[in-house]
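With one protein chain removed, the remaining protein chains of the complex are shown where they sit.
Our next item is chain A:
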Amino acid sequence: MDHMDAEIAKTQEERRKMEEVAMLTSVTFDADLYGGGPDRFEGYERSIPVTDEEEEADGDRRDIARRMASYTGPKSLNELPRGSEGEDDSGFKKPQRIIDREDDYRRRRLQRIISPERNDPFATGEATPDPTVRTYADVMREQALQRQKEELLKEIAKKKEEEKSKAATEPAPAAQKRRNRWDQSQEPDGGAAKKAKTSSVASDWDAPDSTPGIGRWDATPTPGRVADATPSVSRRNRWDETPTPGRLVDADATPAAGGVTPGATPAGMTWDATPKLAGLATPTPKRQRSRWDETPATMGSATPLPGAVTPAASFTPGVTPVGGVDLATPTPGAINLRGAMTPEQYNLLRWERDIEERNRPLTDEELDAMFPQEGYKILDPPASYVPIRTPARKLLATPTPLGTPLYAIPEENRGQQFDIPKEAPGGLPFMKQEDYQYFGALLNEEEEEQLSPEEQKERKIMKLLLKVKNGTPPQRKTALRQLTDKAREFGAGPLFNKILPLLMQPTLEDQERHLLVKVIDRVLYKLDELVRPFVHKILVVIEPLLIDEDYYARVEGREIISNLSKAAGLATMIAAMRPDIDNIDEYVRNTTARAFSVVASALGIPALLPFLKAVCQSKKSWQARHTGIKIVQQIAILMGCAVLPHLRSLVEIIEHGLSDENQKVRTITALSLAALAEAAAPYGIESFDSVLKPLWKGIRSHRGKVLAAFLKAIGFIIPLMDAVYASYYTKEVMIILIREFQSPDEEMKKIVLKVVKQCVSTEGVEADYIRNDILPEFFRNFWVRRMALDRRNYKQLVDTTVEIANKVGVADIVGRIVEDLKDESEPYRRMVMETIEKVVANLGASDIDARLEELLIDGILYAFQEQTSDDANVMLNGFGAVVNALGQRVKPYLPQICGTIKWRLNNKSAKVRQQAADLIARIAIVMKQCKEEQLMGHLGVVLYEYLGEEYPEVLGSILGALKAIVNVIGMTKMTPPIKDLLPRLTPILKNRHEKVQENCIDLVGRIADRGAEFVPAREWMRICFELLEMLKAHKKGIRRATVNTFGYIAKAIGPQDVLATLLNNLKVQERQNRVCTTVAIAIVAETCSPFTVLPALMNEYRVPELNVQNGVLKSLSFLFEYIGEMGKDYIYAVTPLLEDALMDRDLVHRQTAASAVKHMALGVAGLGCEDALVHLLNYVWPNIFETSPHVINAVMEAIEGMRVALGAAVILNYCLQGLFHPARKVREVYWKIYNSLYIGSQDALVAAYPTLEDETNNVYSRPELVMFI
């Protein structure tokens, strides 16, 4: 009876949980279950929004990006540590387990069950399906049964609830009593601390399983699903179980495990007796599952448990683990180790067991063996001795090991796993702990020949899968190919029976999942219609991907389902998913709806329409209608404007849902309409005609969640309307909206804000109306401190206010909030600042009058000075935007602003200093506009004094500020004078911090460009040496700035010295450095005319060193690229050098020379240098047979360059010799050249084609060309 009670209580709780999930609110988070303290899910979204899709779009992007292992390119540039030393893990993240970043809701995927395959009516044809095969009817019947059962349980629970409320007058512990007998017994004698402990332990087990509705009946449990350990097992009914040969660790599959299964444990032993001892005994795991169903299933599924040292549990089903948690009193460590175990824990346990084994009482035989035969005598026990008989004591006593009582040399069991992972045979990749239960069989080194062909096939599949999952990339590649090629040979059944359980493995990592999903995708493609019986199985595994937080996982999931539906066909897909549509579990319905939308996008919406129509009108259950309508919503979200052709039919299908009796159906209908309108925008208003009336009636009659959804729908429909209608409807809805301004519900607030934004931005709504009717209430209700605390509210409010400002102008909005810049709450001030920034940046500051301007500057200064938080950008941007918008009007305030800046530049906090410097950079232009040059000069001096800054971030900002000042006031007026400033910068060039380098080189480059004469040449040479180091920088921008600076310096002090420095640098080893040097040489040549550089450069070619010579050639190549047609004066000068290079043995010589020839030819095309070019072409041409890709590319490009410079006819003549050469290799190359020639100048070739002789039947000549007048 007690047992029953517990079960009912649990069901109730589950119900309640599920209801909660289904509601609009987010799921509450069980703090007990995951630890209340500093929680590792901090900052995570605890639930995915079940209804509100756009949250995904606006809110969590940043979050998701942060917690995902994958990141986009540009972002990684910002985040990756670039330091050259001490970064050992740069760029690499530890493989991340999926389960670690999942929330409760997503984790429910693990509770789903891979159902057995189903009948494929297409394959069987007319024949009646074998009774053993599950048909659609079976599945539907089971589903119905499940529903009935669920309802019945609900009923019972309700009754119990009533009884309970009746009995509420009785003392409270009733609730706990229902939970577990043990708790109760502990209460009297256990200490308070003990109680606390137990209750926290208890939570593990009492945690309500939020999915009561998993179809346990048709279960093929997946090994490794920890979820099986949840108490809901109790409801499992073994009579309905379909035993499948594949499952080994199943709960009921091993009822015959001998007398050791707990079910068969003598009642007198532990379970009933312990309570007396509860105060002393270590808290034992409390579980509500029925004892009869008890099996080691949970243990088998977890990683190595003490009892289950034999991972063989998975392949030796008969062996029940010995000495496990269920049998002996669990050793303290064993209690909470249901999940994965750390190696330390495992070792500890092993050690403990070892000690116990040694400390057990010695037997007579052992004693006989130990002692000499004579001189000893066995005494009778004293009369007073009574052996311990009480079970309670017995519990405390060292447990008698159930295994061998004696030490024996262990049987050699090859299959056994020891704590060191065994070397996998046959070149298999490393197996992780969790993999043993799937791949353990591979470790059995039995003779392959002894296995049946079926088993061999299974082995083969397992091997390949293991290689895909854990192997090296080449292993993986070949394994994947084999799996694909042999897919039909292996057959769908064996393949999916191996792959799918792996995907349900709780410890799966992103990468592994990706690979396995890829396997499915490939295999699907090959198997085609053979997958039909497995469609549902696959869906169970793949559907969770559709709600994964990783974008790529979602895309992958969609792709698989789309391929699956193409392979299996619409009918099979519908048959597979239909039963899930009114599943009692919201999770299942949610994922099914999403999967259906993918099917719709794969097979076309029209194909699905009849089905959708039927589902949405289902009389049987509201769940079916709800899911049907949700499918429409998902289709809209997934397909976007592609719904337009079917918009009317989709709206018609769901419109009746607006007046459904069930509130949830009404809500989802409104949300679906919103999604459809959003997808259709800005078209399709006529399709929504039929729902306008119910929607408008709805917003008057509904309250709460439904109203929110209705408002959302209206918010998306209004922008589709004509201006006149939009204005009318806006005024209608605004009454309700204004009423709801006061709603305390967060969700409602967000929706109201969004709708206001949408209404305000439509054309027909006039500024006056907004100003008079909306603004007062809007500001009164929303512009409050509380709104700044929630990030999403904050964003939405700022967006909406900016949108309103676009209509009513700056002055109105800024005037209303400007006072709040001095509010005492910092987040609120920040929100105000951000709004002002956006409004002012959008609309300028011309509307702002003198009084407001004063208030604004005052407020901004206050907010800027009072900020304490780290996120300084909002204040900085706001300040910059306002000052820039006001322009010259800031003049009176500049002294005050500069005072603040100066004060903050001297602040203790580095952040503050950095921000102050950044601010100078932003307002420098305005200061110039205000003619405050003296002030700027002063700031320049101040900044100059701070160049000793030690924080690189701050130093970078200070340099940036100096640069801004130098830029606006010019070199001559700069204070400190350039001649003082630059020497101070030279040592800073040594700084390795990227930001410092970038700002410093920019500043130095600027000075070299504009004010080089202020600095002595010696200083510039010194800088040149420093700059060489900068060429090593990782950031391209820095290298580019450096190279340009060389040019400026060379221009200022003449090229000779700079060139000498650069040419010397060609000898260094590092490639990047040399490449940059060659670029710098080319730039110097460009800025100072080539004749100043070429002699020295060509002279350098005589140095018998590969690097130097190549460097020279590369410089020439860049040089000719940069100087373009100026090259015609130098082409004869460099030709001998290029001749030599093109004949060099070294490939790189020829390659680089060829690219120099290319640039040269392109530069001098049409300038009368054909003689030299033909000469060079004769040197280039023999290289056409090179095979190295770089070389051949360079050669081909050189020939292309020649085509441009010499004309296609010349190159064609070179080509003709080889087009019909007897050697194919030769022909191939020549045709390749011909083809590029042909593509480049097809028309020009017409005049140059050779004259071909006519043959007997064929005319090849072109008589037209010989016509002459």
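The working rule: a contact is a pair of C-beta atoms (placed from the backbone, for glycine too) under 8 Å apart; a residue touches a chain by one contact, two chains touch by 3 or more; residues count from 1.
The rule is simple: contacts and distances are computed from a predicted model.
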item	value
Listed names "Splicing factor subunit", "DNA-directed DNA polymerase", "Cornichon" or "tRNA (adenine(58)-N(1))-methyltransferase non-catalytic subunit TRM6", with the criterion being the UniProt name of the chain not displayed	"Splicing factor subunit"
Residue among A:S690, A:N1099 or A:Q1242 that touches the chain left out of view	A:Q1242
Residue of A:E489, A:D870, A:E950 or A:E1255 touching the missing chain in the full complex	A:E1255
Residues in chain A touching the chain absent from view	1219-1220, 1224, 1227-1228, 1231, 1234-1235, 1238-1239, 1242-1243, 1245-1246, 1249, 1252, 1255, 1257-1260, 1262, 1264-1265, 1267-1269
